[in-house]
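Missing here is one protein chain; the remaining ones are kept as they sit in the complex.
Showing subunit A:
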Amino acid sequence: MRGAILTLLALLLAPVLSAPAQAQGSGSTMPADPEAGLLPQTEARPDWLLFPDPRESRGPLPEAAEGPAEQVVAGLSNSSVAITTSFDGSDILIYGAIKRQTPIPETPLDVIVTIEAPSQPLTIWQKQRRAGIWINTDRVEIGAAPSFYAVATTRPLDQILDPDWDNRYRISLPLVLRAFAGAPQVEDTLPYTEALIRLRRQNGHYRLEENAVALVEDTLFRTDIRLPANLIEGDYRARIFLLRGGEVIDAYGAAIEVRKVGLERWLYRLAFDQPLLYGLMSLAVAVIAGWGASAAFRKLRRA
C-alpha cells in the first residue's frame, strides 16, 4: 500500500521536480524581514503580500544564517478554478516533496497547507435586548478577513506550531483576521472575533483539518482541500509550511486564480460595465416572461 502511494506520488511529482514550479510564478522562500508579516496593511500592496512574497530573493533565516537545510517543492492539481453556471465547488490537490542536502534530522517533520481567499472588510454585530426587542447594539469592524480559509496539517496544530512562528506567518485562524478598522467601539473584541470564526466554521468557510496532510517517509506529502460552491472571484493563495520543533523552516506560496467564465462572466461584466443596459435587459426578461405565460395560459384555456 505504502509502496503504491510512493510510486503514485513520484509520478505526480516528476514534472514538478524537473521544473521547480516556475510556471505558476511561485517558489520557495523565506522572509527577508521576520517582522514583515506583522506590518499593518497599506493600500499599495495587495492583501496576500502579508506573507512571504515568492518573487523576492531568499533572505537569511532569522536564526540560522546559512539558509534552510530543507526546502519545499510543491505543485497544485490546478492553478486556476473556473466558475461555470453549474459550479458546485472544486477539489484542489496539493502535493510536494522536501528537498534536502543533509541527512534527515531527528526532530519530527510536519507540514501545514493553507488556502486563503481574497480578504474583505466586514462588520460583526452583537444583539442585545432593548425594550423587549433584540437589536444590533455593538459592532466591531474588521479591516480584512478572508472569505474562505482552510488549514490542513499533518498533526494537531497546537502540537506542531510555536505561537511565535504562528504570529510571524499568521497561520492559525485568529491571526488571519487582520487589523480592526479604526478604534473598536467595544472594550473586549475577543467575543466578536470568536463569533466570526464560529459562524464561518459552521458554514464551512473556515476550516481546520488536522491530520489531513499525508506525509510519507518525511519526504513526500499530499492533501486535498475542497473549495466550497460559494466562492468569490479573485486570486486565492496556497501556502505550504515545513516545520520542525514548532519552527517554520521553509515556506512556499502559489496562486490559484478563481474566475467566472462563459455566461457567468458575461452577465457579471454587463452588470458592472453597462448597468443601465443590464437593468433594462432584466426588465425585458421579466416583462416577456410575464406576457408569455399570460398568452400561453389563455391558449391553454381555450384549447
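In this section, contacts are C-beta pairs under 8 Å (C-beta built on N, C-alpha and C of every residue); 3 or more make two chains touch, one makes a residue touch a chain; residues count from 1.
Rule of thumb we're sticking to: contacts and distances are computed from a predicted model.
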Undepicted complex member, UniProt protein name, chosen from "Heme lyase CcmF/NrfE family subunit", "Probable membrane transporter protein", "Fe-S oxidoreductase" or "ATP-binding cassette domain-containing protein": "Probable membrane transporter protein"
Interface with the unshown chain - residue positions in subunit A: 83-89, 120-129, 132-136, 139, 147, 191-192, 195-196, 198-200, 229-233, 260, 263-265, 267-268, 271-272, 275-276, 278-283, 285-287, 289-295, 297-298
